[in-house]
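A single protein chain has been omitted; all remaining protein chains appear in their positions.
Order of writing sets the labels: A and B. Residues in every chain begin at 1.
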Amino acid sequence: MAVRTPRQIGEDVWKTRIEKVNAELVTLTYGSVVAQLCKDFTNDYIQVNEQLDKMGYNIGIRLIEDILARTNSERCRSFKDTAEMISKVGFKIFLNITPAILNWSQDNKQFSLIFDDNPLSDFVELPDDGKAINELWYSNILCGVLRGALEMVQLQVEAKFVSDVLRGDDTTEMRVTLIRVLEDEMPVGDE
Amino acid sequence: MSKLPTPSRASSDKSSSHPGFAVRSSATSSSLASRRATVYDRNMNRRAPDLALSTFAFLFSEMVQYSQKNVKGVQEMENRLSAYGYHVGQRVLELATVREIKNAKRETRVLGLLQFINTTIWKAIFGKVADALEKSKDQEDEYMIIDNNPVANSYISVPKELSSLDCASFQAGVIEAVMDGCQFPAKITAHSVPTELYPLKTVFLVKLDPLVIEREKYMR
Partner (left out) sequence: MTIYSFWIFDRHCECIYHKDFKRPMRQLRPTSALSSTDPKQRNTSGGPPKGSGPLTVDDESKLVFGVVFSLRNMVKKLSGDQESFFSFKTTKYKLHFFETQTNLRFVMVTDTRVDGVRPILEQIYAGLYVEYVVKNPLSPPEHPGGEGVNNELFTLGLDRFLRPLSIFE
């Protein structure tokens, strides 16, 4: 059987194996989550970012199983392969976008995802309190999703936004860094 | 309700106040400069293509998990889910109103508004019309919107100890916001009524504010 590229895998799953919902349901529901957190943390956006990241982590833990169950794909052999899978399969299936992969570091452990389109932030303007625009990473849940999903396939990463068009930046960019490859856990009391 | 999104500032002075980000972003594609259009330049009739049901399900999972924290009971949990839905409903109503502007008419009667929710609103946000709209036989101020397979209940398996919980309360919140927004204040609650064929079936019970009943009488 011919080896399929990540793009083929993503397109194939997207076209044939996905039950769909209205995008605005997702967009507005995500908006309600961010708004609720802003309320719960009384507009302490640093805490909102953290909570979004935590929620994303929990989502990532679940979501990776859905990807693996649908794609049946082999384990990635390099972090470059992983980046391709994240963009062309992960983001394709769940947000119908394929962010560009750019700015690899020399040691191949760091890259950027550039979001041309981001369904989560459709209709969104940050609160006009002079603070949100400097502190809130509106789509921060995505960082957590990557962290959680990759941890499940034994890759510990750090993911964070470095720019966002919502803040007036020219691009929306997430920086992803491989910290280390995790060892399989051993049973308790076993050496 | 928090107020995301809020009115805009002039977009031109945004980047100049954050020179730090300009450096990083200049390293990336130049085609992106056109993205500077604000949310207000957007064509509201353009609907984004559908997304995966799983995306909603995973997001909703975290909302449910987060709502379960420090919760005192099923009622409070449902209220929290309903509050999320309310936020969504406010915006769905606005979008629907803008998009239907050509054949828009102001609903002045309860039944007309409920039919609007049952069809237009349900389709706009949940992708299908609701399965039924019924009037209560005993209570003058109660109506029921019925969804055999509410999207919020996809994948839900309710444990016995929480048997009265209906996560479709989220959708009850959507209805409540639309009714409030149209000046028909009402309390909406979700009640699961599982059947063999539709194990996730939910009845949304619409209990109208006495004010609305009073007004209906004048209009007869």
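As a working rule, a residue touches a chain if its C-beta (ideal position, glycine included) is under 8 Å from a C-beta of that chain, and two chains touch if they have at least 3 such contacts.
Keep in mind that this is a model prediction, so the values were computed, not measured.
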| item | value |
| --- | --- |
| Sole residue of B:58, B:126, B:143 or B:204 that reaches the chain not shown, by the stated touch rule | B:58 |
| Contact set of chain B toward the excluded chain (per top definition) | 54, 57-58, 60-61, 63-65, 154-159, 162, 165, 167 |
| Chain A residues touching the omitted chain (full complex) | 58-59, 61-62, 64-66, 68-70, 74-75, 148, 152-154, 184-188, 190 |
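Definition applied: only the chains that are shown with their structure count from here on.
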| item | value |
| --- | --- |
| Rounded Å distance, chain A centre to chain B centre (Cα mean) | 25 |
| In the complex with chain A, residue positions of chain B that touch it | 1-9, 11, 14-15, 17-18, 21-22, 24-29, 32-33, 35-36, 38-39, 42, 47-56, 58-63, 65-66, 83-85, 87-88, 91-92, 95, 124-127, 151 |
| Chain A - residues contacting chain B, complex | 14, 18-36, 38-39, 55, 58-59, 62-63, 66, 93-96, 100, 102-103, 112, 114, 116, 119, 122-128, 133-134, 162-163, 165, 167-171, 173 |
